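With one protein chain removed, the remaining protein chains of the complex are shown where they sit.
And now, chain A:
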């Protein structure tokens, strides 16, 4: 008797959950937001491939953290959560951080990685101070400003999604147009220069594209974790193929799935930030790929090694006989 009741409650829980999922999937707002984060993930996968191959993932991390004070100051200036102003603030403080990082590592004895982590934490600290002081001043408008730290996709408006879509489309077209230039400057920038292409144009285009992608993701993914969305998909994708175009396509797919799934997870529970849930999904792709991918995966390498060992041992033994 007891057992039957238990099964019934389990059935009920399951039915409730399925119903909730069904409702969520049919929810228009969720669809819009998931589409937004999905496309953002796709974009991060594509543009992030360049960032990881150029070994600039750490720079992306520093830039996104450095955007926080700009967001706070932007809000203080207009006392409203106007996305365009906040993004402008983010871009400006990101640029200031870049300039400081470059001068530090070029002109003085500070190594690049030290300069990066120094700027990352000091700008982020400043940003937290500014945001906290804003929250201490009562102003109804400030609600949701802290979303920029961990990201809250449900805060996205339809217009934000449109902005992501439009800007992303422009970036994808640029990737298609400048495919060969970006490829050679990512692999061997010095050689690219001797071919007669302007390194200024190509490299600044590439860095701008990376910065724009980061800025687009600030609200929905947050300053702390956006760089994980930028690097994760391409790192996972690299394990499965040796061709740049396929790495990029696969990274786009992984980014899209992570964006949608992460938003779904975050919408299921109350107040789960989107950034962390997206990044958890991305990380699963990364770890799975590191382990089980054929050829480059840890498991495959180990098995190949064992097999080789066996074959050679047999040969050696047959020689000894």
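Definition applied: a contact is a pair of C-beta atoms (placed from the backbone, for glycine too) under 8 Å apart; a residue touches a chain by one contact, two chains touch by 3 or more; residues count from 1.
Keep this in mind: contacts and distances are computed from a predicted model.
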- Message: Which of the following is the UniProt-recorded protein name of the chain this complex doesn't show: "Glycine/D-amino acid oxidase-like deaminating enzyme", "Manganese/zinc/iron transport system ATP-binding protein", "Twin-arginine translocation signal domain-containing protein" or "Proline dehydrogenase"?
- Response: "Manganese/zinc/iron transport system ATP-binding protein"
- Of A:55, A:107, A:200 or A:271, the residue in touch with the unshown chain: A:55
- Note on the structure: Per the whole complex, from A:107, A:200 or A:243 the residue touching the absent chain is A:243
- Message: Residue by residue, what part of chain A touches the chain that was omitted?
- Response: 53, 55, 177-181, 183-184, 186-188, 190-197, 238, 241-244, 246-247
